[in-house]
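Heads up, one of the protein chains got dropped from this complex, but the rest are sitting where they should.
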Amino acid sequence: MKYILNILMMNTMKAGAGVPGWPKKDLQAHIAFMHNLNKELRESGEFVSAEGLSFPDQAKLVRAGKDGTLITDGIFPESKEFLAGYWIIDAATPERAYAVAGRISAAPGPGGTPLNMPVEVRPILSGPPPEML
Amino acid sequence: MKYILMMNGTKADFDGYAKWSKEDLQRNVAFMRAFSKELKDAGVFVATEGLGWPQEAKIVRADKNGEPVTDGVFPESKEFLAGYWIIDVESPEQAYKIAARASAAPGPGGKSGSMPIEVRQVLSGFADLGI
Partner (left out) sequence: MTGQPGQSSEAIEHLLRELTPQVLGAVVRRFRDFAEAEDAVQEALLAAATRWPEDGLPENPRAWLIQVAFRRMTDHIRSESARRHRESEAMLEAMRMQEPATVDAAPQEDDTLVLLFMCCHPALTPVSAIALTLRAVGGLNTAEIAKAFLVPEATMAQRISRAKQSIKDSGIPFQLPTSEERAQRLRAVLHVLYLIFNEGYTSSGGAQLQRVELSREAIRLARSLHNLLPDDAEVAGLLALTLLTDARRLARTSADGELIPLMQQDRALWDREEIAEGIALISAALPKGSLGPYQLQAAIAAVHDEAARPEDTDWPQILALYDLLRRMSDNPMIALNYAIAAAMVHGPRKGLELLDTLSSDSRVADHHRLEAVRAHLLELAGDRDAAVERYRAAAVKTANLPERNYLLMQAARLASEKESN
């Protein structure tokens, strides 16, 4: 069954205090960790897709205006959580999905300490639940 | 340039959606299908997914031994990703135009909506991680 594993960051994390502020070898260790995890998931056949998203600085919130116009808004409150990236995996059980999420969560941070970042695990649908229609 | 168009909603938004009439739901689903088809016909479609209900969501953190700890309790105000499209377009303006189309998805009573769609650029070079 397909699951999406969402890496969530707080807006306050992204500049200065967060990843951008780490020492070089810690950054390298973090990148290598992700690299290896991806390799493992590809080899096990569980990897479906993964994307990294650009930080929300240039993000836009788009709304349909009247008469086909569009409204864009680029302001996000500092405390807002944002999606930094995700993996989609095909896991045999929810427990397996949680285990992979746990691996991601344990990715090393400054000083090599596991980050324990929150990873949101959601099932992926092929359509709205059938009982809804 | 690849962009992700995201639909978010609070638990209350999801619960509200679950209470829509059958016609409203069918109309919304039909819109989403037609929209994805439009993207495919335009040659800009990369991916789309719908995500499960917030009730099914879990937050996982590794404990100090590296074991996964799951938690299913979230603040009421938390916004959950409901679904997304990834498109490959020539400019950000094109992405915003397409997002506005998604935003206009019909709501209850069949009226064109104005749902906020978050638009962000997808990082290139991610796909090669782990090859």
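We call the chains A and B, going by the order they appear; numbering starts again at 1 in every chain.
Heads up, the rule we're going with is that a contact is a pair of C-beta atoms (placed from the backbone, for glycine too) under 8 Å apart; a residue touches a chain by one contact, two chains touch by 3 or more.
What you are looking at is a predicted structure, and each value in this text was computed from that prediction instead of being measured.
Asker: List the neighbours, among the chains on screen, of the chain that has been left out.
Answerer: Output: missing chain touches A, B.
Asker: From the list B:5, B:44 or B:59, which touches the chain that is not on show?
Answerer: Once the missing chain is taken into account, the touching residue is B:44.
Asker: Where does chain A touch the missing chain, residue by residue?
Answerer: 14-16, 19-24, 26-28, 31-32, 35, 52, 54-55, 57-58
Asker: Which parts of chain B are in contact with the chain that was left out?
Answerer: Where chain B meets the chain not shown: residues 1-2, 40-47, 88, 90, 121-129, 131.
By our rule, only the chains that are shown with their structure count from here on.
Asker: Inside the complex, what are the residues of chain A that reach chain B?
Answerer: Residues of chain A touching chain B: 4, 6, 34-42, 47, 49-54, 56, 58-65, 68-70, 72-73, 81, 83, 85, 88, 94, 98-99, 101-103, 105-106, 114, 116-129, 132-133.
Asker: Contact residues on chain B for chain A in the complex?
Answerer: 4-6, 18, 22, 25-26, 29, 47, 49-53, 56-64, 66-70, 78-81, 86, 92, 96-97, 99-101, 103-104, 112-123, 126-127, 129-131
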